[in-house]
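In this view, the complex is presented without one of its protein chains, the others remaining in place.
Let's look at chain A:
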Amino acid sequence: MLYALLCYHYEDVVTSWTKEEDDACMARLDVVHEKIARQGKLGPAARLMPTTAATTLRKDSDPPLVIDGPFAETKEQLLGFYVVDCASLDEALEIARDLGRANPGGSYEIRPVSLFKPGALPT
C-alpha cells in the first residue's frame, strides 16, 4: 500500500532556521531517507518552497480566480511530502516517527494513496 506522508510544520519556525540549522536537519533526515530507500520503501519526495511563493487557482468561479498565497491559512503549513510503500499503517507511522525524530515539531499527515502515477521527471 502506498501512503503519502504530508509534512506540516510551523513555517515561521522553519524559515527562521539558520543555514547551519537547516543543513543539520536535512543531514539528519537524509539518514532516515537512506534507510527507507534501502528498504525499497521510498517513492517520490519533495520539499516545497515557503507558502509565500505559492499561487492558488480557485476553480469555483468561472473563469477560475488566481490568488497569491497558499490555499489555506493554517497554523501549520504544508512544507513537503513523501510517498512511501508500506505493508501497513503501522509501518508508515514508524517511518513518520523516524522522520519526526530527525525533524521535531509539526505533524505528518499519513494518507493512503488511491491513484499513483510515478511520472518520469528527471531529478
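Assume a residue touches a chain if its C-beta (ideal position, glycine included) is under 8 Å from a C-beta of that chain, and two chains touch if they have at least 3 such contacts; residues count from 1.
The definition used in the following text is that contacts and distances are computed from a predicted model.
Peer 1: Looking at UniProt, which of "RNA polymerase sigma factor", "Heme lyase CcmF/NrfE family subunit", "Acyl-coenzyme A thioesterase PaaI, contains HGG motif" or "Polar amino acid transport system permease protein" names the chain that isn't shown?
Peer 2: "RNA polymerase sigma factor"
Peer 1: Please identify which residue in A:Ala53, A:Leu89 or A:Val113 touches the non-displayed chain.
Peer 2: A:Ala53
Peer 1: Using the touch rule from the top, list residues of chain A that touch the missing partner.
Peer 2: 10, 12-13, 15-19, 49-53, 55, 66-69, 75, 104-105
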